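Taken from a larger complex, these chains appear in their original positions, while the remainder are omitted.
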Amino acid sequence: MQQIFHEIKINTKGQGLYDFTNETASWINKQKINNGILNINILHTSASLVIQENADSDVLYDLKNFFNKLVPMENKLYKHTTEGKDDMPAHIKSALTNNQLTLSIKEKKLILGAWQGLYLFEHRIEKHTRLLSHHFIGD
Amino acid sequence: MQQIFHEIKINTKGQGLYDFTNETASWINKQKINNGILNINILHTSASLVIQENADSDVLYDLKNFFNKLVPMENKLYKHTTEGKDDMPAHIKSALTNNQLTLSIKEKKLILGAWQGLYLFEHRIEKHTRLLSHHFIGD
C-alpha cells in the first residue's frame, strides 16, 4: 500500500462552478498507484465541491442561480455579517453541498459517469485562491 | 491489502427512494475482504444517494415531497430545459444530497445504525437504469 498527499490550487473569480477534473486526472496519471481511493478535501467553508453534469454550461448557471435564491445575500437574515453579505450565505451553501469527495481510481482512471465532472463551487463574490487537499491511497 | 471493483444496477420507475442495502450487503458478504472501506459512486447527476431511515415508508414519501417543493419543476425557472422539466431540478437535488457514500465494513458487515438504510434517490419521472460503482478496499 502506498499513500501520496498533494494540494491543487484553484483561482476563482467570483461565484460559480469551476471544473477541476483535468487537473486531478492528470495528477493521478503521473503517480505510481494504479488502483485506490482518492480523498479530496476543500480547506475552506465558503466554497465547496460537487460532482455535476459537464455537458451543458446552462446547468452550471442554473445551479449558481438556484443556490443564490435559496440562500439570499441579505445581511438582515444573519448575525454573522462582519465578513460581507456573501459570507454567511457561502457557509450555508457549503453545508448544503460537500466539503469533501471520495473517488475511486481504477487503472489510473477516475471512476466517473460519462457526463460527470468534478467542480469547485465558489460561493464568494471576490477572487479567491482555493486549496484542494488530495490524498491517494492504494497500490 | 486487496481491492475489488463492482457495479450494481438499479432499475427505477420514477421519482422516489429505492433501498439497495441488501444488494450491497449480500455482495460484500461474498468477497474475501473482511474489513475495509466501501466507496459507492452513482454514475449519474440526476439521481443521488442518501442514508435514511428504513422503518417508516412515510419518511421516504415526505423526503420526495419536500425536495419537489424546494426545487420546483417549472421550466421558466431554468435555462437548461432541453431534457425535460424534471432534468434541471434533478441536477439541483443531486447537488443538495450526495453523489457518493463512503462506508465502513467490519467483519463483512456494513457499519450502519439500527434504522439506517442505503437509498438511491431517483429525481427523474421516467424509468431509468442507474449504475452504482462499488469499490471495496481492505483486508
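Here are a few things to note about the model shown:
We just call them A and B in the order they show up, numbering each chain from 1.
Throughout what follows, a residue touches a chain if its C-beta (ideal position, glycine included) is under 8 Å from a C-beta of that chain, and two chains touch if they have at least 3 such contacts.
Computed from a prediction, not measured in an experiment: that's the story for all the values here.
Taking the whole complex of the structure file rather than the 2 chains in place, the copy count of the single sequence reaches 3.
The definition used in the following text is that only the chains that are shown with their structure count from here on.
Those residues of chain B that touch chain A in the complex are listed here as 1, 3, 5, 37, 39, 41-46, 70-71, 77-80, 82, 88, 91-92, 94-96, 98-100, 102, 131, 133, 135, 137. Every residue of chain A that touches chain B in the complex is listed here, in rising order: 1, 35-37, 50-53, 56, 58-59, 61-63, 66, 70, 96-98, 101-104, 106, 111-116, 137-139.
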